[in-house]
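The complex appears here minus one protein chain, its other protein chains still in place.
Letters A, B, C, D and E mark the chains as written, and numbering starts fresh at 1 in each.
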Amino acid sequence: MTRYERGLEKLNEIDGQAGTNVVESLKDIAPDFAEYLIEFPFGDIYSRPGLDVRSREVATIAALTAMGTATPQLKVHIAAGLNVGLSKEEIVEIIMQMAVYAGFPAALNGLFAAREVFEAEEA
Amino acid sequence: MTRYERGLEKLNEIDGQAGTNVVESLKDIAPDFAEYLIEFPFGDIYSRPGLDVRSREVATIAALTAMGTATPQLKVHIAAGLNVGLSKEEIVEIIMQMAVYAGFPAALNGLFAAREVFEAEEA
Amino acid sequence: MTRYERGLEKLNEIDGQAGTNVVESLKDIAPDFAEYLIEFPFGDIYSRPGLDVRSREVATIAALTAMGTATPQLKVHIAAGLNVGLSKEEIVEIIMQMAVYAGFPAALNGLFAAREVFEAEEA
Amino acid sequence: MTRYERGLEKLNEIDGQAGTNVVESLKDIAPDFAEYLIEFPFGDIYSRPGLDVRSREVATIAALTAMGTATPQLKVHIAAGLNVGLSKEEIVEIIMQMAVYAGFPAALNGLFAAREVFEAEEA
Amino acid sequence: MTRYERGLEKLNEIDGQAGTNVVESLKDIAPDFAEYLIEFPFGDIYSRPGLDVRSREVATIAALTAMGTATPQLKVHIAAGLNVGLSKEEIVEIIMQMAVYAGFPAALNGLFAAREVFEAEEA
Partner (left out) sequence: MTRYERGLEKLNEIDGQAGTNVVESLKDIAPDFAEYLIEFPFGDIYSRPGLDVRSREVATIAALTAMGTATPQLKVHIAAGLNVGLSKEEIVEIIMQMAVYAGFPAALNGLFAAREVFEAEEA
């Protein structure tokens, strides 16, 4: 299996349709970047055996909430968190905890992103 | 049990001596801030039942690595991660994954911080 | 008076309706976070006697402008600044000054946020 | 030629209509800031002989993509890049490269900004 | 009075020896940047009448603490805050407040910077 194939499988497992949408959206502007996105993050990193995928999503949701510059990607990974078995309650806990490290605005904006994702899941 | 007592217990459980050192170091400049640090992050947030403490440390290590502005605190939480049952391998995986979300320099600087903590643990 | 009561009083004094709106908006996704928001920032920090509330809003408007990741919260605090006695001119000065420390885009985006708040106040 | 005149000339050369729009948009909220924006960035910095204007736009597009807090200004400078002779392909390369230094979300959001600017240019 | 002269006067008034040191330190690497530093931040911004210099230092200390990427400059402005009449207590309050907006690590690192400056003042 190539890095690309392994990455595509991982991307589908974790991000589902949202991952495919991102890849599609890159086709006209930067098709090679879609490949890198599949190969490095998913083919290389998420495929590594040393950390379970649930913990990987905990890490990503925490980091994107704290950074505060990547709302679209945070939403994708909140949905991914649900896909890999995190409960809504756990996701809310991760985001609330970021108030300690990145301030209340970062946590607030993360919580509002989570609400959007949760509502879309229920619709 | 007051928030302060609950927080102090949690701080000791998670951060051990490093937590006590931070609190001590605040005594002359901002003693009230030492109290807030015990009460809100540890008495309120880390004491919540909705997320296991291992996942809380995954989140914190990820966020502090990604932010790149809090090396002393990252080191405290790498040690805390070991305290609550994360393996060195898992901590390295979390930090490497941050290359995807915050860039290679953030991951590199996180890995160098981890090496320092691991070496100090072994000494 | 509990921390919660003191915080709620302070939140109403400073943020007025905008504060209540944020608290309301958290009710369905993270009601405990609404409590923390009232208790720690407003019940603990803003209630401290060592710095006047006008200077506290100068600090918050400056920080949120410089960070550039918290536009909704910046707008709440621009309105709060007016509530606690800062003039529009003073708020514009604070934001312009951030060009020096965080760059022209941070200041520009802060000024556009201020214009929105000023226009809403006049409507 | 005053700093203001030199800056205005440079702003028109580099940013074209988008620059004028930013200056206009400041007139009601902070007219002096429009002057500073013309004088320091364009009258002082971009007018310096030590670096060609094409390289200056490479630097600005890279920095604004990496920072991730200045999307409106990034779009202005993607258009400016085209004005001073960068090809669309080169701009896409600069933005993709930022995945290495600031993470994939920063690069993705930069690419989506570029697509918007490129589409507007073609319309 | 030229912008340069006005800026130099303001820099001396606010930053004292620390300001002169920064300007000196730029002489061999980027002498023109020393001029810009005197002219734009101090000759243009800090010289404006619309906000008192005490409030300007509140804003700067808050922003630099929150950003977490400018420790040397934060120290200069903590000393400047003392120069323009802020008490140590007020400076500590500003920095502690940043825990709310930028997280506890930003506030902690700011407090440790303040302690260094206060100790140097006393020595």
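The rule is short, and it goes like this: a contact is a pair of C-beta atoms (placed from the backbone, for glycine too) under 8 Å apart; a residue touches a chain by one contact, two chains touch by 3 or more.
Owing to the predicted nature of the structure, the values given are computational and were not obtained by experimental measurement.
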item	value
Shown chains that the omitted chain touches within the full complex	A, B, C, D, E
Contact partner of the left-out chain, one of D:8, D:29, D:64 or D:108	D:64
On chain D, residues whose C-beta touches the chain left out of the figure	40-41, 45-46, 48, 50-51, 55-56, 58-67, 70, 73, 89-90, 92-94, 96-102
Interface with the unshown chain - residue positions in chain C	66, 98-106
Interface with the unshown chain - residue positions in chain A	32, 36, 40, 44-45, 48
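The rule is simple: only the chains that are shown with their structure count from here on.
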item	value
Graph distance between chain C and chain E, where chains that touch are linked	1
Partner chains that chain A and chain C have in common	B, D, E
For chain B and chain C, chains touching each	A, D, E
Chain at maximum distance from chain D, centres defined as averaged CA atoms	B
Same-site or different-site touching of chain B by its copy chain D, using the half cut	same
By mean Cα position, the chain sitting nearest the middle	C
Euclidean distance of C-alpha centroids - chain B vs chain E, Å	30
Interchain centroid distance [CA atoms averaged], chain A/chain E, Å	39
Multi-partner residues of chain B (each touching 2 or more other chains)	32, 36, 40-41, 45, 48, 64, 66-67, 70, 73, 98-102
